[in-house]
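Note that this complex is displayed minus one protein chain, with the remaining chains in position.
A and B label the chains in the order they appear, each numbered from 1.
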Amino acid sequence: MLIEYVDVFISGMTNGSVYALMAVGLTLVYGVSKAFNFAYGSFFSLGGYLAWILLALVGIWGGYISVFLVALPLLMVFGYVTEKLIVAPLRKRSDWEIKVMMLTLGLALFMDNLFQVVFGSRMKSLPPIVDGVLEVGDLVVSYQDVVIFILSISGILAFRWFLNNTRIGMAVRAVAQNPEGARIVGIPKDRIFAATFGISTVMVGLGGVLLAQKYFVSPSGGWDILVKSWVITAFGGMGSIRGGLYAAFILGMLEAFVGYWFGMTWVLFALFGVLLATLAVRPQGLLGKWG
Amino acid sequence: MKKLVSLILTITVAGMLAIPAIAAETIKVGVPLAMTGAYTDTGDNYWKGIKIAIDEINASGGLLGKQLEAVRFDTQEFAPERVMQGADYLCGNVKVDSVHAGWAGWGQDVRAYGKYTAPFFADDGSQSAVDVFDQDPVKYSNIFQLTDTDVNQASSMFRVLLALPYEYPNKKVVIINADDAWGTGVGDTLEEKFKAEGWKVALHEEVPYGTREWGPILTRIRKIKPAIIHLEIVSAQEVITFFRQFMEAPTKSILSYGYSIVPREVVQTMGKEADGIIGEVPTAMPTPTAPTPEAQAWVDNFAKIWKHQPQAGSWAAYSGVMAWAAAVKAVGDEKDHAAVCKYISTNGYKGETGWWKWDKSNVMRAGGDVPIGHYQVQNGELVTIFTDPPAKPYMNFKFQVPRWCK
Partner (left out) sequence: MGALMAIIYGGLALMPIFVGGTDHLMHILIMILIWGVVASCWDLIMGFAGIFSFGQVAFFVIGAYASAIVANKFGIPPIFAIFVAGGITAAIGVLVGLPCLRLKGAYVALVTFAVHMILEPFLKGPMGRAIGTGGSRGILTIQPIEIFGFAFTPDHKVAVFYLTLVLAILCSIIILMVIRSFWGTAFLALKDSEDFSASLGVSAFKYKLAVFALTSFLTGMVGGFYGHYVGMLSTRMLGIDLFVTLMIMLVIGGIGHFPGAILGAIVTVTLNEMLSPLGSYRPLILGGLVVVLVLFLPDGVIGLVRRFFNGKSKIQEADA
């Protein structure tokens, strides 16, 4: 009995770590610039396809390490440019929050179908980062899950370090806390907005690479990720990174245990049920403040 | 303001009316398939079969001396009004003389195309479509199903599972199916059959598409240690992730994938890794050796044209076009839809493997010369090990006990 709960617990932790990585990027952009990125799921797929191009098409030397070295900067540039080109011009308009949502939804549709036209509608697979399983007594964990867990957590830690210890990171926090004040002390707000967009693209793209080797890549595979990240950020409090982390692990566990006890069909009901209950009590989510 | 609005309206109407002018001396064939959205892959499989059939007929001088012309329609994700619009466009507007679909609407299509007279071929394999047909067999006499129903296909899977030359260690089965009409149809039938045979259905789960983390279910499976696990989700990502996570700590269970074996990626991605999984394809062209020389020639020709092996549905859709063409030839008038339909349902059609016969509900029931094929992945390829009904081994191909059951 106990061993099964440990098994389900591990499944929940694996889910949680990946969700955390995804949700942090989404919550960052919302926290800093109040923009909600509907194309987040497509950015996830973009990460997966980039890895596929590098590994399967180009056959890059050095395997996944080279993939990270090449793909992550590319994603950063992609995110930065996207913000500058199509999100920033909207900022001055009335109703800009709705318009950003609509625009990014259009972008999602465009990107997903571009993937389909370019790569075909059939899924692409990547070689696993590592093979084999770790056996501890009756417990079996694949090394793949271990690596995903470690890399996700390292990604988040690196990001925290970046926010707390670098000049750009501190500027990002300043803009999030008090945009007006940040402007007065001379922080280039527009550039910070674009930078956060780029960083969030890197986070979700990294998630895309990590998950692509376990779950594969397909043109519209990002929607699931978008919805889950969205639920997590709202649950944890949009804009709160710590809240997002807690939410990711709580929901990851919830998913695993509801799936185990009641069946997979109930997972979605449970997720939204918990979200609604939380928002009814705390409209700003668990930790609805920057922190 | 008036000017511009009326201008817009005029352009709108002009746009809608801009349907290619009808050229003389061709017979129009409607092809409503999913060209965008979640069902693009299957739509593509059907189209490849239909295209070959049309090209062959045209190359051999056409039908009754006239060339065939395919008119395609994108059914997208089969929303009811989209299905209806396809029928109104193809039959009502373009006035095609036959319609060749694949997955077409699971009953919605029968309603939509039943209003018209042109022979309509679908490959839904759904009992709900047949139920609609049976409400008014006269009105729906132009509707033909190219495959047997979910209920009968599941029964066939059950028979073959029990006919396998393999000693089951216990009588426990786990059934996991998708929450769509096909998945539930198969899952429920299997549950019923296994129970009637004295088996214990230890777990029967419905899962949504997109399920890729199987940990919780596998934890339960590892506790149950069933003799058979049946998985019915026609989507590659779901079934591959299931297999890989299952193999981290496999139980001694026969893995039966049913129709979910058909997405080409399953075999392509996993290769020999997938060895041992069994599955089913209705109206199937058995592989690697086809049953007749004609059938083998068809397979080779398909591979030559499209550069890959035929996939589920391609041959069925091809045969639908050919069955219709044969009937038109016999009747001598493609416009006499009633006579063409009557000819097809009474005479059937002789294809590469033998006779196709439609029953009183216009369903191509499995058996005879066109049985359901049951496969096992061996050495990285799909190998027909059984045909059914009646359940009998196919040629010299043998079931192999999967490596995790030894």
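Note that in this section a residue touches a chain if its C-beta (ideal position, glycine included) is under 8 Å from a C-beta of that chain, and two chains touch if they have at least 3 such contacts.
Note that the structure is a prediction, hence the values are computed from the model and not measured.
Of B:Y46, B:W106 or B:W358, it is B:W106 that touches the chain left out of the display. Residue-wise, the contact with the chain that is not shown comes from A:L90, picked out of A:V70, A:L90, A:I153 or A:L286.
The chain not displayed touches chain A at residues 30, 34, 36, 86, 89-90, 93-95, 97-99, 101-103, 105-114, 116-117, 121, 220, 223, 227, 230-231, 234, 238, 265, 268-269, 272, 275-276, 279-280, 283, 285. Mapped onto chain B, contacts with the missing chain fall at residues 1-2, 4-6, 8-9, 12-13, 15-18, 35-38, 40, 72-74, 76-81, 84-85, 88-89, 92-93, 106-108, 111, 115, 126, 128, 131-132, 135, 179-181, 183-184, 206, 208.
One rule holds in what follows: only the chains that are shown with their structure count from here on.
For chain A in complex with chain B, the touching residues are 4, 7-8, 10-11, 14-15, 113, 116, 121-123, 125, 133, 140-142, 214-216, 218, 220-221, 224, 255-257, 259-260, 263-265, 268. Every residue of chain B that touches chain A in the complex is listed here, in rising order: 36, 38, 40-41, 44, 179, 205-208, 210-213, 215-217, 219-220, 222-223, 236-237, 240-241, 245, 248-249, 263-265, 269.
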